[in-house]
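With one protein chain held back, the other chains of the complex are shown just where they sit.
For reference, chains read A, B and C in written order, and residue numbers begin at 1 within each chain.
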Amino acid sequence: MIGRRRIASALASLGLWAVCAAFFMPVFWIFLAAFKTRAQILTIPPIWVFHPSLEGLRFMVERQAGAFWQYLLNSVMISALAVTIAVFVAYLAAFSLSRFKPAATDFMMFLLLSIRMVPGAAVVLPLFMMYRSLGWIGSRWAIVLFYAMFSLPFSLWILKGFLDGVSRRFDEAAMVDGASRFHVMFRVVLPQVKPGVVAALIFNMIFVWNEFLFDFILGGERVATIPVALAAGLYTSQGTDWQYIASLTLVYTAPLMVAIFFVQRHLLLGMTFGTVRGEV
Amino acid sequence: MLELKGLTRRFGARAALEAVNLAIAEPRFNVVFGGPGSGKSLLLRLIAGLERPDEGAVWLHGSDVTSTAPQARRLAYVPQSFALYPHLKVFENIAHPLRLAGSPAAEIKQAVARVASTLQISSVLGHYPDQISGGQRQRVAIARGLVRQADIYLLDDPLAGLDYKIREALLDELRDLQERLKALFVYATSNPLETLALADYVHVLVDGRIVDAGPPEQLSGAPKALWTRLNLGYPLTNSLASRLTSADGRLLCENDLFAVCMEEACTAAVDADRVFATFRPEDVRAVPPNEIGERLIDFQAEVGFVEDIGGERILHLATPAGEVLAIHGLDIQIAPPKTRETFRLRPSDVLVYNSVGCFTGRGASAPRRAALDA
Amino acid sequence: MRRPTTALNRTAFVVLASLAALGTLYLGARRAFAQNNAQPVTLTILGISGWTPSELAGKMAPEFQDYAKQTGGLSVRIKFEGAPFSALEQKAATSLAAHSKEYDIIISDSQWLGALSTPGWIVKLNDIIQREPLLKRAEGSFNTITRWAYQTYPYGSDNLWGLPQEGDVLALYVRNDLARDAKNQAAFKDKYGWKLPTSFEEWEQVTWPKFEQIMGFFNRPDQGLYGFAGEYSKTYDFISDHVMSMMWMWGGEIWDSNAHQVYGILNSPQNNAALEYYIALLKYQPPGANTFDINGVIQSLTQGKAFSGLTWAAVGPAILTPEMKDKIIVVPPPGRIVNGKMVRIYCVGGQPWVVNKFIDRQHMRAALEFLKWWYLPETQMRFARLGGNPVAQYVLDRPGFEQIQPWYREYRYMLVTERARDFWHNPTYASLLEVQQEAWTAYATGVVNSAKVANDYAACGQQKILYDAGFARQAPPSSCEEVRLR
Partner (left out) sequence: MPQPLFTWLLIAPSLALFAVFNILPLLWLVGLSFFRYNLTFGPPPQFAGLKNYTDLMNDRFLWGRLGLTLLFVLLAVGIETVLGALLGYAFWKKRDLPGRRLALTLLFVPMVLAPVAVGTFFKIIYDPMYGVLPYYAARLLRIKPPDLLGSGNLAFPAVLAVDVWMWTPFLIMMTVAALGAVPKALLESAEVDRLTAWQRMRYVVWPHAKFVLMLGVVLRTIDAFKTFDLVSAMTAGGPGNQTQLVSLTIFREAFNDFAIGKASALSLLVLFIAVSLASIYLFVLNYGVLREGK
């Protein structure tokens, strides 16, 4: 009996790994292409084993006369700043909504969620008109703040979920002990909603890191991020540059992959919106 | 040092606390005794500043702090739920109030060590709260509340749910601590034994009102409120629905079990047909059938279930007026269950309360049998 | 706060690693931009990324810096930015709509002249060209189609809004190694009774029916070889350029540019036949050809999947790779015999320079200097040698010009008024384009099964657009209500 159960368990493991592999396969194929020559990418039957070439990666760095580094720096700076601002601002609001429950809390939560419902192509237009009249086109901060706004609702929802799960008794105990409001917010309560913070950071990071439309329309060369570089570099005079797409995808997906690997527990916990404490 | 003036807090139409007045001038162990939902937690939270009153004021050390933030009230507080910070180790949890006060590290270490050893949690200082047992957590919470030097300590039912032995030990510790600190302890509990064991002074809270106040001896003797009479003590006080009648110019309290003549000073009841004759189980004595006492109340009852509570036994007596509890030492022989026996009460042990729960009077004597029969 | 030392180390590690990463990035970025020390005037050019002639301009532009310093004493720094074809217009138009000074000179597509000039975003160049001898000389050397395609709006008028950056025509790329193969030659002759063409001159005689025989001959799916590769993609104008070329050759028109009338012209019987014919060519093409963009054609040729391919002369460098250089020749695409005469009419490609109207005088001056420099014979020749397609006749007519690049003979041959034509420069062109791209790709992929329906759909849609915008006098007929793609 035990033997049979063990076999069943092994089969289940195998099956689940197969599912993961299947989902990862296209990504793997793209990653593989980063180390292939152009001809190898297009070869049919597909090549799985080959001598890896670093040509694509080297070309990626050299191609835009070194602008690659600036794109990368822009991507890192803009997404890190935007997400940090968003989570910070959202935390303040979530704390207030969760703790003091001002009038119209539910309405505000829904209102903020509605940010997410606006089709990108819809707001980019008036936003563009607005930026134009304010002279914000191409401004770093204007882009960062926009992304921060866009990351707000999700952060707020996650954080409020978690904050609702943290008993007010903690706040009160600390307050009587003499803790200031900010001590309560950041030293007593914040550490307890860490999974929510991590989940909000990662999740919004994924969005901002990949966002193309707004940066392309509202930004300029100065604030161009990797996805914009990607879109701009899809075609070369040699045709579609599969190597470039693959290399760029590899290079800028890797950090997110690593992040997901290391904070997976927090991410999963975070996605429960605070309905669970403990293991997922 | 603590004064509450007409403190009222409403939730919707319901008043959770109504016009609470109390004044405590000297450091003492002050227990707020009340049932669940009586508002005692709320009272403490109001004192701590965690809630704002709708009416009335809180005065600390002679100044009105009603709208002062909790941080500024300089109180120590052990909340009902432990509220231990899960991200901090036990040591840091206990040290938290001291850190906030900016105490030097060495002092903190010393203070934490002291309170931890008092509460016997020195061994878990390096653990996180979720790694220790419930009882330990509770003691950590108490330690955190007590570690700080304050004039006023608010303890919200800190021993609830603890097992008997720890509780006994902690009761002593708390008393000692209060004596050592010479601070005012305001201790909320629904447990009569804790109340009696700890209190220098008791406030009894029923439905948001203080119905009784006084030293515990006084309250266990002749409380003003029926609720106090019924609940302060273990096992609970017997209460029989009775009526007051007039006989020979004296008030007589009658029920299905007995009748008793009331004291001279006895006030008339609001509703003479609905009064409560109360007597403590320990005042009910079993008497040998041959020994007939004049001026005492005797009644027949069938002994039902007998509960052993260690050192004493609680007898559940079936009487015409319903179940009556009696408590006997182990040394006293009692008849086996299901037998009828005679029990006896001293009239002065019977306290009578009126329909709204106010003390009406005390029994003075048993009426003559003849009078009764007539 | 007391934390386990391991955690402290981990935190410290993460912080340090992040700092190190940021530092590296910063240094990398700084190094990359170290050469860009500030200069008084920065001339920013927006061009098409991934498009050889545009990128060549970007590559050559810095040479202008020295020139400007030597001649006019002008201290200029050139900055070149690229946006992909499909997004360039959004980028350029939004920037201009914002009255932004971000880009001084923009490489626009020829059809955008109306859309960019009507709101007054770009400089009208008539007076400037008259004032500047160098530009006047260049202007004088352009032939009619060059002027119309790259300079005028309305199409054919005298309002000059742009100056040609590069010229471009459709070209047929042919695997001459296969054509010259003796076995193929003999077999073809056997089968069709005429000689399989192998030279420019022979190809000049090829008509579409003849070409079909050639395509059929080389269409050998079992060998992984197909006869032809054309463009059919919905992106931008890929299918339109080809289909419109066929229509013109079939005797059709795409609209009446004076009356802005489309309905009844675009969906004429000969246009339906032309569309049908072009889509029917898919049977000689590789799988997936019905969504081919330029890249599809390039890949088919460079990967050896197609015997021939019809695409732009500008992508010559991409097709004539080191492996393919000796195998492929560039010849005029097939013609059609009309009234006993060979007729070839194909879409022109290519892009004009346009100048942002919102820049200050200093930048304007630099921009003009730049344009003047661009038309210097030396610059044009250098552009040619690098693989761009110059348009100044004084360069095209130089002896030996046709030998500079393999496709120059064809390029010169096609860039003449009777063989090249451009489509609408109307401001609504993007909408017009979208409708017909939708209609024609629908037909190409079997969403609709009749060329007539596709053309009706495009004509109705375009008529409505022009009518709604106030250009056309006639509303689309009520029969349009019934026309729909599946």
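Here, contacts are C-beta pairs under 8 Å (C-beta built on N, C-alpha and C of every residue); 3 or more make two chains touch, one makes a residue touch a chain.
Only a predicted model underlies this, so the values are computations on that prediction, with no experimental measurement involved.
S.K.: List the displayed chains that the omitted chain touches in the full complex.
M.R.: Spelled out, the missing chain touches these shown chains: A, C.
S.K.: Of the residues A:23, A:50 or A:186, I need the one that contacts the missing chain.
M.R.: A:23
S.K.: Of C:55, C:89, C:212 or C:456, which one is in contact with the hidden chain?
M.R.: Residue touching the chain left out of view: C:89.
S.K.: Across the whole complex, list the residues on chain A that are touched by the chain not included here.
M.R.: Looking at chain A, the ones touching the missing chain are residues 9, 12-13, 15-17, 19-21, 23-24, 26-27, 29-30, 33, 41-46, 89-90, 92-93, 95-97, 100, 102, 108, 110-127, 129-130, 145-146, 148-150, 152, 154, 156-157, 181, 206, 209-210, 212-213, 217, 226-227, 230-231, 234, 240, 242, 245-246, 248-249, 252-253, 256-257, 260-261, 264, 267-273, 275-276, 278-280.
S.K.: Pick out the residues on chain C that sit against the missing chain.
M.R.: Touch with the absent chain occurs at residues 86, 89-90, 93-94, 97, 114-116, 118-119, 232-235, 286-291, 299-300, 303, 305, 427-428, 430-431, 434, 437-439, 441-448, 469-470, 481, 484-486.
Simple rule for what comes next: only the chains that are shown with their structure count from here on.
S.K.: What's the farthest chain from chain B if centres are computed as the mean of the Cα atoms?
M.R.: Of all chains, C has its centre farthest from that of chain B.
S.K.: Identify the chain pair joined by the greatest number of C-beta pairs in contact.
M.R.: A-C
S.K.: Taking every chain's C-alpha mean, which one sits closest to the mean of all protein C-alpha atoms?
M.R.: Smallest offset from the overall C-alpha mean is found for A.
S.K.: Need the CA-centroid distance for the pair chain A / chain B, whole Å please.
M.R.: Each chain reduced to its C-alpha mean, chain A and chain B end up 57 Å apart.
S.K.: Just how far, in Å, is the C-alpha centre of chain C from the one of chain A?
M.R.: 37
S.K.: So the centre of each chain is just the mean of its C-alpha atoms; given that, what is the distance between chain B and chain C in Å?
M.R.: Centre separation, chain B to chain C: 92 Å.
S.K.: If I count partner chains per residue in chain B, which residues reach a count of at least 2?
M.R.: 88
S.K.: List the residues on chain C that touch chain A in their complex, please.
M.R.: Touch residues, chain C against chain A: 21-22, 25-26, 28-29, 31-33, 49-52, 55, 79, 81-85, 87, 90-91, 94-95, 97-100, 102, 294-295, 298-299, 302-303, 315, 317-318, 321.
S.K.: Under the stated contact criterion, what part of chain B meets chain A in this complex?
M.R.: 45, 48-50, 69-71, 73-77, 79-81, 83, 85-88, 96-97, 100-101, 144, 148, 154
S.K.: For a test of understanding, state which residues of chain A touch chain B in their complex under the given definition.
M.R.: Interface residues on the chain A side: 167, 169-170, 172-180, 183, 188, 191-192, 194.
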